[in-house]
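A protein chain is absent from this complex, but the other protein chains hold their places.
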């Protein structure tokens, strides 16, 4: 089998320098170059940005697992099976909260700007990409699926195709259900900062730790509040435990389901709009996916939607379906 | 040890006759008569109505468990330890949906009326109770705690003291978190009626079955909708999976936390207002209990509140705290 | 529907008086008398002794559960559906360890003798039974299934038919798998006596508590050791954690699978030998049931064996199959 190769490049970000969460501004970004890249030194390739889910950074897509190929091995196999060749870029938008949702926030940093305005031009300058919207796609799973969908909507001038696997949407169902438990955990820890310190110090982090971290991260991304602890506006009052309706409204402003009506033209202009979701998604994202695609249908926006019989975790095999589709859409 | 005794009386209810859910109008109601009842044929006793939680009916309070006394054995022991004597009535307000929340509903039946207007006078007529508000209390756990709290608020002329253990309140946290899963289960079953038939036919009912049944029952109680399947207005649209805000508003009308402001005087008039909740309540009811008691404090309403280090299930030992308090409050 | 009735009789046991575990020698034994018992004051009935599983005592078979009839209601329904009438006796052989396995042990008491030599004659004297082996059966589930099988083997002169639901056998699979965890729990508690005291004091007992209690109880029943703590010879050394082969050999002496070869004639003489087990039994008892019935087949011993698609817990509905068979076998 012809093999591509991975370069892991250290990227020095101006945008992330001095970010609020104190995360590094230098990031290691893996870039997969397909077999043809070295075979023909003149040839240019379409490129797809692949966004990891919560608690991930790009390098994780290369992790070894004997029964689930790393993204580079997976792409090699897809190309061997007939897929057009693609460059894959695996950004690192991780924060100490577990992720950035690929949005700009005063509590984390400007990850949307980093990705769109900084990383994309840099990749185009450094590698033989086809440097045009028609040949540039974005994909991801879970929080990465959310990122792909939202950035695809908001930056239709940059991305010409997108794939959203089990992406966060219909926030009532995927986030709100965890509020009471997250509130209990944060209260027990003695607040946001103490929770985070204890979390980082624990050699073994538990299920509830991650549940609380997830809600904390979403708050850091969707409802930063400069005067609050660590600059994060929680969707509940830590003292009383009660929900905060105003914060919740800010969250909803990020829900792809709510963004859809005002971004229909962007979606309509895509060469490929791919979504899928497992029917047993533990975050209930199948409800969101169905509502989203129902709305796409209503608006007559062309898309491809698949449901599969599985849950939310460990489904990288879904890229076997989306990547060749993206490759085709971006190659012509 | 002096022993009381239990009579299990078959009660023929006019109010429940022909109820919508097709549940029996004849109910077996256990009545605990304390040791002194037979020792002194003239003496009258205060009475407490003890309401079971979801999936229960009064007789369940008598179930045998080698490490957790049945309610009659428990009361015997409390009296032996110095508690004033009490008559305990264990109503059966069960429905095929798993419960009635002790409210009137066109989808289930008039269980509030049955309890307040029918059962109370019948008990007073049949047994040597002290037939006055000052000597009549109501208590319960979980859905029974909800029932005790709500009926205590709405029928302050009937009940003079109440104890609410881990009672349903702050509905966003105790119910809404289960909507997406309940919706998935009902969709998979092919609708409300089919779900219920399959549920009843299954020899072994699973965790998700009960989760869905619980939400279905709450909908039957809080948002009956005559034109809907089985007359039940679900809090989500079964076709699209999306939340229904109008139905949700109807639910909130039953939330004790929302009833409190308009029923402060009723609560203020109680001889005892007792609440408790476990700090690890799996339905997150500690958040509701805290919000409720914070509001009581703000309004200057006398009450007793305890938190204990446990979850929601298997906590009948909490009656060891509330029953003697009720007995004292209702005896003077 | 014709209804039988239950008498709960206080039985004063000479055999259990002063038992080693300090459990009461007075026991409350429910006896179900079928509808015909009161209709015809001369008529005599076959009788079946129904043995509860671990952590149970006879009264538990009467517990109320809205979706699973108590044993008396179940028998009423079976009789209404055509089953011959039966008297059902529900012995209480509970100990502070959670059970007695219906065997004689110096660490618990002589429960086998209590049941066979004391309770049976007393029931025959007090009630209109058909007081002969041909009309007397024994049945049970789990530890009760073990009890029914073993007592049926050892006292073929007393019992003429037996039903064993998910009964303990092939001890390697149903017990040995829990030894390392039980050992850890008992070590952490600081020994057998301390574990037991802490267990009894806990308002909420956990999964591991019951796992350890189960192994402790089996040790109390199968390998009493007068010089050991509480007189119980554990199947592992509490100090080193290592398995004790000699104790294990004593346990195997109680395994129905090992008793079978020497008790084939007793089993052959039964009017009904019924076994069943769930194919997903969490204690792996389906392996034992299969091995046992394979041996029955090899020996040409008539029996009836069923497997059902369920686990170990909450399967009282299996009595719907066994009780009418027992009734038929014992009625002719």
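Which chain is which? They are A, B and C, in the order written, and residues in each are numbered from 1.
To be clear about the criterion, a contact is a pair of C-beta atoms (placed from the backbone, for glycine too) under 8 Å apart; a residue touches a chain by one contact, two chains touch by 3 or more.
It should be emphasised that the depicted structure is a prediction, and the values quoted were computed from it without experimental measurement.
For the chain that does not appear, the touching partners among the shown chains are A, C. For the chain missing from the display, the contacting residue among A:66, A:82 or A:261 is A:66, taking the whole complex into account.
Checked against the full complex, the candidates A:11, A:32, A:49 or A:94 give a single residue touching the omitted chain, namely A:94.
Of the residues in chain C, those that touch the hidden partner chain are 170, 172-173, 176-181, 183-184, 240-243, 284, 286-287, 290-291, 294. Mapped onto chain A, contacts with the missing chain fall at residues 55-57, 59-60, 62-67, 94, 98, 200, 203-205, 310-311, 314-315, 317.
The rule is simple: only the chains that are shown with their structure count from here on.
Touching chain B and chain C together: no chain. Centre-to-centre, using mean CA coordinates, chain A is 45 Å away from chain B.
Spacing of chain A relative to chain C, judged by their CA centroids, is 57 angstrom.
Looking at chain C, no residue sits in touch with two or more other chains.
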